[in-house]
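One structure is given below, encoded as structure tokens.
Just one protein chain is left out here, and the rest sit where they should.
Chain nomenclature is as follows: A and B, assigned in order of appearance, with residue numbering initiated at 1 for each chain independently.
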Amino acid sequence: MLQVAGLSAYYGRAHILDDVALDVGGGEVVVLLGRNGAGKSTTMKAIMGLVPPSAGNVRFAGAEIGGREPFEIARLGLGYVPEERRIFTGLSVMENLEVGRRPATAGLRPWTPERLFALFPSLGAMRDRPGGRMSGGEQQMLTIARTLMGNPRLILLDEPSEGLAPVVIERMAEAIRALKAEGLSILLSEQNLHFAQLVSDRATIIEKGRIRWSGSIAELLAADEVREQYLSV
Amino acid sequence: MENLVLQALSGLASASSLFLVASGLTVIFGVSRVVNFAHGSFYMLGAYLAYTLVTQLPRGHLGFWGGVVGAALLVGLIGLAVEVLLLRRIYRAPELFQLLATFGVVLIVQELTQMVWGAQDLLGPRAPGLRGSTEILGLRFPLYELFLIGVGPVVLGLLLLLFHRTRWGTLVRAATQDREMVGALGVNQRMLFTSIFFLGSLLAGLGGALQLPRESVNLHMDLSIITEAFVVVVVGGLGSLTGAALAALLIGEMHAFGILIAPKITLVLVFLVMALVLVVRPHGLLGKPEAAARGGQGSAEPMIGPAPGPLRWLALTALGLAVVVPPFLGDYALSVLTELATAVLFAASLHLIMGPGGMASFGHAAYFGLGAYGAALAAQWLGAPMLVGLALAPLAAGVFGLVFGYFCVRLSGVYAAMLTLAFAQIAWSVAFQWVEVTGGDNGILGVWPDAWAAPKLVFYYLALALCLGATLLLRRVVHAPFGYALRAQRDSALRAEAIGINAFRIRWLGFALAAAAAGIAGGLFAYGKGSVFPTFMGIPRSVDALLMVLLGGVQTLSGPIIGALAFTGLQEQLVRLTDLWRLILGAVIVALVLFFPQGLAGAARARWEARHGDA
Partner (left out) sequence: MATLEVAGLEKSFGGVRAVQGVSFAVSPGEMLALIGPNGAGKSTCFNMLNGQLKPDAGAVRLLGCDITGLAPRQVWRLGVGRTFQITATFGSMTVLENVQMALLSHHRRLGELWRPVARMDAAPARALLERLGMADQAARPCGILAYGDLKRVELAIALANEPKLLLMDEPTAGMAPQERISLMALTAGIARESGIAVLFTEHDMDVVFGHADRILVLDRGRLIAEGAPAAVRADPRVREVYLGSGAVTGAH
């Protein structure tokens, strides 16, 4: 579904991504693990076209998307849920969803507000509430729902558990498993290994802009020295 | 009583026209965050194009209304072209840069309009079917005014529907807050921005075209409407349509009744109201506080470090030349050099609040002018000798800096810039309208140096010593704790407050210090020219100061000096060499913003650092 090869990016003169390679198969959840500043968010932004890559290829659903505009990439069926949530605080829940709305994608059940409210029940109770008057957890749900309205085939989910209460993170994990069951592919970035292992099939570890390790979750759980070295848990 | 009703009605008609222009401005600002100075030029173009179309098309309803609508559409397309060719490239640039770029467009449009339509006023035909007047309470009232009263609310209603009931409107409101995110959700935000510029410019063009039957079309329409439109937009709250409508109503009625009640202070009145509103409601009547920039990491502005070696040598050489060469120069060259010295200090004083202070001032000329008037009034009414006048200049400017700054530094961003503009306009209006004391438009003449300083050469050395001394003092301040505190509150207001820094007091004192320094420059300028005029405090001079600072580069200490020399030199040469100086200056400004967003000194430093490879 998504193949990234040799992806590099600079910020000013600092090399922030160096030869990053990863892939996500259809219906698969892959987690990108690494500490803050390791390059997780930048990888996602580079895939989405929000950070210009200096080298490398990004292929999505068979098409090369490297160097394209973010809106073109989104229209191909790649959804992006940013780390800082970035909901439109002046718009109501329904209006936020409207901004994300795009035509249905062949082979996937189209998302409607009603289906999303079934997935995130707390949102259904506040359809007309402005985004600015929602709690952090509710905003996180809304930002995912908003991206789903575009009927993506794959979503980039940047640190969805950051700053959320454990009970809310558990609900988030359920929602992600439900999305996977729908056939959606997900590239997740995380620091919370407990959460990541609940929802992911495979893991890739990034540090200082380079991929250090890749394997299945089971392999990661068995590889104490890898976790020790890169994740320090 | 009947008179008052008619006065109120004619206020409504003005409010309606004002709203058309202001709504376009506020809509464009809301989405793109660009304060579009060229909006007034679009208004003027609307009037000129409507004049041409209406007089060329067959007479009658179709010809007139077709001409008005056609002019509005054409102006919309011109706005679209400006967005695509210029503004699209500078959305990420700082606000003031965008403002400057659009000011460059103002100059270009002025020159081109004069080339196409000539300098004389043009009178258009009256609207068919609305030529006569009707009787209201026994008094006659023009039908066309009545028609205009209806246009405003209709346009407001349509715009509100458009923004709140259509998908396009929802997307626009989302983009207002976070354009990048809207793009990541699959919306082509470039098209969105271009369409909003089309709409906003169209509204300006329509506003201008509808003036055709009311007043003559002339080359001053652009700047006179843009200041009023700014006032309306700021009073209403940036980006708020309903706010703009309310403010237009307020300003329109105030114009209508101001003439009856206080004809002597009509010019001041509008700006007083704006200042008052902003003091009570810092974000305008219906505006919302601007969301803090995402990330909140403090700015990653480059640090202020010691000047690199080559620059130091360059500066010393320039200084050496400035001291050694003048005895061999003629009077004209000496007065140009004197002017350059004052320009350097003027720019350096503005730089203190813009660079380290992080505040935008759009009315810095007020303090330059107050210094000049302080010295001139002392000479005129008290017969004060020159040195007393020169001592009074920074005092006057500094005291007013304290008073005006007390209000200005509480605001931030565009609101602060607009409040500084309001105070500068108030100062200008007083100088212009208080004829008994200031001589009004004729200014104060005969402000000459004392006998010992009368030779041009002596006065030049005096100006050089004072301006250079004050500029170096300002540099010293930037490296001292006070300058660091200024930068601290700019970098992170939250952190500054959390370590006991009273940001308000620091900003306030910084503002007053800059005002006093500008006052020195103004005082010297007055004695150098022998006279003072209200234009010393006008908008163009404030823009000059901004240009000098931005031309040099905000984030370098040498920037304002280089900028002042480059700008004053360029303008001097242009005015001497060509009639088309506005066109060329406008083009230079636009090119500068596009190609040297860090300013000349900033660009030089970036190249120097790249070559010497330090991090």
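Simple rule for what comes next: contacts are C-beta pairs under 8 Å (C-beta built on N, C-alpha and C of every residue); 3 or more make two chains touch, one makes a residue touch a chain.
Note that the coordinates shown come from a computational prediction; the quantities given were computed from them, not determined experimentally.
For the options B:R140, B:R476 or B:R607, the residue in contact with the chain missing from this view is B:R476. Of the options A:L50, A:A74, A:L119 or A:I169, the residue whose C-beta touches the omitted chain is A:I169. Summarising the interface, chain A meets the missing chain with residues 14, 34-38, 135-138, 161-170, 173, 191-195, 198, 231-233. Summarising the interface, chain B meets the missing chain with residues 295-304, 476-477, 479-485, 487-488, 490-492, 494-502, 506.
Rule of thumb we're sticking to: only the chains that are shown with their structure count from here on.
Distance between chain centres (mean CA atoms), chain A to chain B: 44 Å. Within the complex, the chain B residues that touch chain A are 167, 170-171, 173-174, 176-178, 180-189, 288, 291, 294, 615.
Taken in their complex, chain A has these residues touching chain B: 13, 48, 50, 69-71, 74-75, 80, 82, 84, 86, 88-91, 95-96, 98-100, 102, 146-147, 150.
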